[in-house]
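Structure below; questions to follow.
Only one protein chain is missing from this complex, and each of the others stays in its spot.
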Amino acid sequence: MHFQHSDRGLHYQERVARFLEDRVLPRAKDYFAEVHTDPTRQPPTMEAMKAEAREAGLWNMFLPGDHGTGLTNLEYAPLAEAMGKAGLWTPEVFNCNAPDTGNMEVLHMYGNAGQQDRWLKPLMAGEIRSAFLMTEPEVASSDATNIQTSIVRDGDHYVINGRKWWSTNMAHPNVAIAIVMGKTDTGAATHAQQSQVLVPTDTPGFRVERMLTVFGYDEKPIGHAEVVLDNVRVPAENLIAGEGRGFEIAQGRLGPGRIHHCMRVIGCAERALELMCERLLNRTAFKKQIAEHSVWEQRVAEARTNIEMCRLMVLKAAWMIDQAGAKNAKSEIAQIKVAAPRMALQVIDDAIQAFGGAGVSGDTPLAELYATVRTLRIADGPDEVHNRTIARLEYARHGGRPVK
Amino acid sequence: MHFQHSDRGLHYQERVARFLEDRVLPRAKDYFAEVHTDPTRQPPTMEAMKAEAREAGLWNMFLPGDHGTGLTNLEYAPLAEAMGKAGLWTPEVFNCNAPDTGNMEVLHMYGNAGQQDRWLKPLMAGEIRSAFLMTEPEVASSDATNIQTSIVRDGDHYVINGRKWWSTNMAHPNVAIAIVMGKTDTGAATHAQQSQVLVPTDTPGFRVERMLTVFGYDEKPIGHAEVVLDNVRVPAENLIAGEGRGFEIAQGRLGPGRIHHCMRVIGCAERALELMCERLLNRTAFKKQIAEHSVWEQRVAEARTNIEMCRLMVLKAAWMIDQAGAKNAKSEIAQIKVAAPRMALQVIDDAIQAFGGAGVSGDTPLAELYATVRTLRIADGPDEVHNRTIARLEYARHGGRPVK
Amino acid sequence: MHFQHSDRGLHYQERVARFLEDRVLPRAKDYFAEVHTDPTRQPPTMEAMKAEAREAGLWNMFLPGDHGTGLTNLEYAPLAEAMGKAGLWTPEVFNCNAPDTGNMEVLHMYGNAGQQDRWLKPLMAGEIRSAFLMTEPEVASSDATNIQTSIVRDGDHYVINGRKWWSTNMAHPNVAIAIVMGKTDTGAATHAQQSQVLVPTDTPGFRVERMLTVFGYDEKPIGHAEVVLDNVRVPAENLIAGEGRGFEIAQGRLGPGRIHHCMRVIGCAERALELMCERLLNRTAFKKQIAEHSVWEQRVAEARTNIEMCRLMVLKAAWMIDQAGAKNAKSEIAQIKVAAPRMALQVIDDAIQAFGGAGVSGDTPLAELYATVRTLRIADGPDEVHNRTIARLEYARHGGRPVK
Partner (left out) sequence: MHFQHSDRGLHYQERVARFLEDRVLPRAKDYFAEVHTDPTRQPPTMEAMKAEAREAGLWNMFLPGDHGTGLTNLEYAPLAEAMGKAGLWTPEVFNCNAPDTGNMEVLHMYGNAGQQDRWLKPLMAGEIRSAFLMTEPEVASSDATNIQTSIVRDGDHYVINGRKWWSTNMAHPNVAIAIVMGKTDTGAATHAQQSQVLVPTDTPGFRVERMLTVFGYDEKPIGHAEVVLDNVRVPAENLIAGEGRGFEIAQGRLGPGRIHHCMRVIGCAERALELMCERLLNRTAFKKQIAEHSVWEQRVAEARTNIEMCRLMVLKAAWMIDQAGAKNAKSEIAQIKVAAPRMALQVIDDAIQAFGGAGVSGDTPLAELYATVRTLRIADGPDEVHNRTIARLEYARHGGRPVK
């Protein structure tokens, strides 16, 4: 055991940090101006940054093995953290943004040659964007067996009917493909009813009903949609892996994906802590620097401590995925999935309090960070369900009933 | 001691509840449609509701004594709670919305006959709206001695220069007058430097620089502005009470005002708890009603308990103001000012978690409630400053140094 | 609604406070010296104080109606708080200590003339002490249906077999009678299986197996025992109220009893806060009075706020019992049963932290207070069960299934 990053990891950390500093952050203003002017058009600044990142080899770093840059999850973690600290819009620069990353992983692991050629290739090239349609508004999606969307075989096609929401990326100008989770056989065993199928977003019957807000933010240019699938027909070859494997694919997908979120979230917390310290050092109340008031010493200390502990946890979980696969890191992934957002929300909330009115307004990134991170206590399974998993694995060590 | 509301109080509770149920809530949709269509125009639906409320004698109920409806603060409390539960846009219907209420109280207590005639009368009639300009972006406004805005006597006029923000109501179509806090004498004793002056919002040099957001909400039609005062000249008779009395006026204003906020906040928490219970009873996960999962039993129970305790505290503080004035209820006011928003934020956050994606979106009022209530841990003094007051009063009982 | 205590209540508050100050606290040292010298003998100092209290009419004040002093629960509450603040050994001085109070209530409400003459009279005179044997070591006693002790009719007698623990008072030199809860009919409806029976502690087969500790304290001279009932025979007339009414009696008993505990607990918290403030004002670290460090301002303020809120809650619950009976105050009683100990533990723990090493040692009463109050999150039903009750009553308002 040791806590020194690999040379290769450090090399990438240094390069990503420099790239963010030199090429990305100075163009944030231009980028957002373009988004604001016309959110239906992919901002040229983003495309320029993407081209430079790809050129620099800082591209698809999330993909383990030889398909991306050959980094391990453990090596990728600090890079995702750096992007999270720079701003949650920056992963797209490196083609490392959710849900495209998860979709690429799914196609990489479960897609056949035709699917990979048709969809994985342009995704990895950053030419198109994708969505993942799982959550449904009418049922508690925390329990995957509740899914109501139907995928029915009809000759050479599947016909899909259902309603999905929180379909991230659906406002993206380049979105082209969605992976849709639904049930092909409601009579099968509980976890063999689901399948996943590729649905081009321009298929007739595929309709964005409305865009959702997150605490008042529309999160453009990404956006989260409510999507209606109304007798959507796709060729049978669009099915991923095979009927009844939807649950399995979802599980495989969520391991590294959850870790990526956590990495970024730790970056968000670092940013909040940095802003908070600067503020506390630069304001005076009751004749003292606010930093001198001991209640803030306690909060800053707890922020630092909790960030460090969560970072170690996410690194360990990444290492375990590298060593033994996501399945064997089930408890660790669930642990950090719950712990990281909760930690970050506390740090961000304290930072908001340190800033007062500026904290809740648009003058700092804090309120929007809070909103986004808050969704992560819900997305990809709420805290309660992950804690249930952790507890049952714990009980199993002591003779409790086995966990599926 | 007893816990039964007075007959007069119960009578008003019943009438306000019925009015909200029958005349206000059914028109919410119309009202927001009008706001959405043209936020620069006072929505006719609001004016209609106001006329009816005034007609029904449910008007200016916040004003103690004979000037409003003759209700005590203790009797008014449940009415404010009912409005808070119905929605934070409803107090305007009854001419009971901040900051107009506080401004009316100031004019009522400190204004001279001319000022009352010119500004208090139309405010009490609901014909104009007002703002209170205290907080400044450049300094920690938690310490009132930090204020930088200058109010300088120049012949028959005062000339005001400064920058204010979180000036609520500045987007309101009917806003006409602002009470501005500034320093008339930076050489005077610490708490005798400040003065308050009436500034019509159409005075040359009075400029709304921009509107602020709270999380991602613009809180229209009310709105919070950043305002620049650039050599604003007002007649000397616009000074309230006298030079050097600004701090005293602010203190007097904030007692009942803070209580009103707390009352409404308890209503917000009740609403969140109600929504949460309904959701938990209407969804199923892992083969059980979510309400049956015991973690939710604990959260619902804590919500109920904490709401009850905060309500009792706010009622006691109201009673103390009625009996002995805000000055003698200093600790109690500070206590509930800190406790009520914190409690409500927890209840709302749990409700968000119960709703999942619907909780953070615009499909429930929860995310916006969270954002609004979050500002109350900052507005009118941050938690830390109120806790400081409470602690010093406590220390004083044990021989600690006296609290100013 | 108002928050002023009645004249009669204030009169008793003043007298109890003076009695504690003048007659009780100055003799604490003597009392504990006697306990230490011979814990098997009732300390003469206690008997002397009891005689004086009885003489002064400060006796059996817990009993509502005409049987005690005629005080309401609401009027009694501040008296119990004062005793809790003075020290948890002081209620005995006033014949107001648990579990004797609860046992007297049971005999008062459910006992027949013979039982009252034989046991209630000497209990009310303070001549004997009593125990209440409900909790069992082998089962989760939070669920009363789990009770295993059997009470079997055998001619003119009942024969009792079982094992009980946490039988408070069993170390008391004057303990003479125990009320034992057991099952008379395991085939009856769930809540009609239990009965309560009076068992003199010198009955053959009634055996104290051992005394229990609470965080290392033996809590002498009261003490908590594990008791074995081995074919204990008592006359059939010792049955209270009737077979199958044990659960009903337990419910009736626990309402006011829980409230009494909460009142005392609030007194404990007041004492801890007082000690904490004195300590913070009398120590210096890093060139400042510790009271000046703002983290302590936050803690002291929260302590004050939470004490005030819990006190109001306990007063309201007491008032509801007075007005409408414990049954109609079910949620309120459960709320304060959970909230008061939790609040007090936090205040005591903060006080311990303020005292450092002195806080965990015997040099302050804090560590022992912590230990005793900690048991109240378990005794008379654990937090989780009370929260379950509160939640179900809440759900019932929204159409959830009815609560028994």
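When the chains are written out, they are named A, B and C in that same order, and each has its own residue count from 1.
Heads up, the rule we're going with is that contacts are C-beta pairs under 8 Å (C-beta built on N, C-alpha and C of every residue); 3 or more make two chains touch, one makes a residue touch a chain.
In this text, all values refer to a predicted model and were calculated from it rather than measured experimentally.
Taking the complete complex into account, the chain left out of view touches A, B, C. Residue C:352 is the one among C:133, C:329 or C:352 that touches the chain missing from this view.
When the omitted chain is restored, the residue from C:90, C:103 or C:135 that touches it is C:135. As for the chain not pictured, it touches chain A at residues 1-6, 9, 74, 273-274, 277-278, 280-281, 291, 294, 296-298, 300-302, 304-306, 308-310, 312-313, 315-316, 319-320, 331-332, 334-336, 338-339, 384, 386-392, 394-395, 397-400. Taking the complete complex into account, residues 293-298 of chain B touch the chain not shown. Residues 135, 137, 139-143, 146, 165-166, 212-218, 283-286, 290, 293, 295, 352-353, 356-363, 367-368, 370-371, 374-375, 377-379, 382-385 of chain C touch the missing chain (whole complex, contact as defined above).
By our rule, only the chains that are shown with their structure count from here on.
Chain pair with the most C-beta contact pairs: B-C. Ranked by distance of CA centroids from chain C, the top chain is A.
Distance between chain centres (mean CA atoms), chain B to chain C: 42 Å. Centre-to-centre, using mean CA coordinates, chain A is 52 Å away from chain C. Between the Cα centres of chain A and chain B there is a gap of 38 Å.
Each of residues 293, 295 in chain A touches at least two other chains.
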